[in-house]
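Here the complex is missing one protein chain, while the rest keep their positions.
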Amino acid sequence: MKSLIRSSIAVLVACALLFYASYTLNATSNAGGAGVITVYNWGEYIDPDLITQFEEETGIHVIYETFDSNEAMLTKIQQGGSAYDVAVPSEYMVEKMAEEGLLLPLDPSKIPNLAHIDPYFLNLPFDPGNRYSIPYFWGTLGIVYNPNLVPEGLTFDSWQDLWDPALKQKVFLYDGAREVVGMGLNSIGESLNVKDEALLRRATDHLKTLVPNIKGVIGDEITPLMVNNEAAVALTFSGQAADMMAENEDLEYSVPREGSNLWFDNFVIPKTSKNIEGAHAFINFMLDAEVGAQNADYVGYSTPNAAAMELMDEEVVTDERFYPTGEQRKNLEVYQNLGPEWMGKYSEYFMEFKMAL
Amino acid sequence: MSAKSRSRAPIVPYAVWMVLFVIAPIALVLYYSFLDLDRHFTLANYRNFFSSAYLTMTLTSFWYAAIITFFTLLISYPTAYLLTRTKHKNLWLILIIIPSWINLLLKTYAFIGILGLHGPINALLETLGFDPTQMLFTDFSFILVVVYIFIPFMILPIFGSLDKLDRSLVYAARDLGASGWDTFRRVIFPLTISGVKSGIQVTFIPALSLFMITRLIAGNKVITLGTAIEEQFLVADNWGMGSTIAVFLILVMVLIMMATGTSRKGGRA
Partner (left out) sequence: MTSKLSLGGKAYLALMFLILYAPIFYLMLYSFNSGDSMSGFESFTLSHYADVFADTRLIVILLDTVLVALLSGFIATVIGTLGAIGIVSVRNRWWRHTLLSLNNVLIVSPDVVIGASFLILFTLIGAKLGFASVLLSHAAFSVPIVVLMVLPKLLEMKTSLIDAALDLGASRRDVLTRVVLPMIQPGIYAGFFMAITYSLDDFAVTFFVTGNGFSTLSVEIYSMARTGITLTVNAISTLVFLATLIVVAGYYWVTNRARAAEAEVRA
């Protein structure tokens, strides 16, 4: 009995120590206050020198935290345990967060640099009048491919090229219902936001004919595979394609002409903010022409900042793969928030497609 | 033990616990399987489940589980048999079991490197003069990794029953002129069938419900009942459909438990 009691005490003391250690470590990374702002952004999505520059110019200390999915960010902000002042959700998430009352309205008078943003990227359907959000970077969904590993002549300017019989067991898809079913809809010439069972049925049946060419349906693991010449063709986002192309110069990226997805990541101020002034100052700073140009050069994604684009390398901002022209953008669509019922249907059809693999 | 020495008090926390974490969750899964997205009563989930897509998926899931169980048994039985004949058999048994105590995710992760285009297996193939191939994202690699993970769980119960086997029966059979194969088929195997049954039980049910390996190793090309449940709950947010598949899996589990007899050894993966 003594031994049992002794062991129990030992275990409980160990638990207490572990709890204390874990708690203090957590606490040191979650401070907040007057001269401090906490920025919550995607990983590898800012030039760190700019944070230092902002701190020097304004005297506001920046705590920088990262997330890897919109959903992960949402739960942290919903939980309310951490004082985030600026976050960077994608467009459908902005809509959702605004609906749930998780965002504070922006004060345009405190963000004069808003004028630098190309009007094309303002007043979009997911946030009319930019009440809650300002675009940070944008991009497309398309096909990244390795010309050395696919038959000559395939340029993927049409989704139909994915169906080429020579690509047997060579195509990787992104593991997302919206992305894959949307691609199926685009490939039969329909909108990727349809709410029509018959069209979804046709798109899924068409996708099923792609099955022999599919090697896998995966997530971010695709980056090292493309970089190391282990994969030939993949459905991916332009930003990720840019990352891959920076490491493997052979790779090419194409947005098929039938249409595809256009996405935006946006600055917002969550209601958890404890330093609203500081948050506005940070957003305004990031929208500065020189800062925006430097950041876009570093990150490699497409900037909506027209003033910044003028300062950037001509060759970069005229690269139509990453800065599609107004004409090309016509075929691109932003994902609308379809509501739970239709989202469920998209998932159901995606599942059916995966079961056919 | 006599009844007067007992008090009913100790069982109270346990009984409460079982109601809360066994009976309530199963009842909730059953309840949710009759709900649609708006939380209204419906039979649509069951209709959907018996549609062609889900039936095909269920059958393939069973097929993979059967193949996996078969190969695991094929490899584990001789291993268990040989283990009982080593000198320090308990030490060797522990050494066989240790890999099963390493986190499942870590082992899976190792195979991402091993099976990759630049991994050691391809390097070996290349030195033997074969062309390297991408072995990830194939049915073969999926079965390979899962069999690897289940081997120790299968060895454990078989070892247990072989160890209890009365050797004199084997000698008697041999003395009576039975061949080695006959002895195995008519004496050893029937006497160790309980261990084999437990082994099948701890392999087959988890093999039906694996979900993470289907994604990391098979690139979503293999969909098991487990993958379908996980997708419905965590990606599609359709708890009703997910619960329906779970109800089916629970029924299968009960059937297998009845077929193989409830066993004492638990194994999860």
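Letters A and B name the chains as they come in the text, with residue numbers starting at 1 for each one.
The rule we apply is simple: contacts are C-beta pairs under 8 Å (C-beta built on N, C-alpha and C of every residue); 3 or more make two chains touch, one makes a residue touch a chain.
Predicted model, so just to flag it, every value in this text is computed and none were measured.
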Neighbouring displayed chains - absent chain, whole complex: A, B
Residue in contact with the excluded chain [from A:Asp49, A:Asp107 or A:Asp220]: A:Asp220
Residues of chain B in contact with the chain not shown: 1-8, 10-15, 17-18, 20-26, 28-29, 32, 75, 78-79, 82-83, 85-87, 89, 92, 94-96, 98-99, 101-114, 116, 118-120, 123, 148, 151-152, 167, 201, 205-206, 208-209, 211-212, 215-216, 225-226, 229-230, 233-234, 239, 242-243, 246, 249-250, 253, 257, 262, 264, 266, 268-269
Contact set of chain A toward the excluded chain (per top definition): 1, 3-4, 7-8, 11-12, 14-15, 18-19, 21-22, 25-26, 28-29, 68, 72, 75-76, 79, 81, 218-221, 223-224, 228
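As a working rule, only the chains that are shown with their structure count from here on.
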Contact set on chain B toward chain A in their complex: 37, 53-54, 56-57, 116-118, 134, 136-137, 215-216, 218-221, 223, 228, 231-232, 235-238, 241
Contact set on chain A toward chain B in their complex: 172, 175, 177, 214-218, 221, 228, 230, 340-341, 343-344, 347-348, 351-352, 354-357
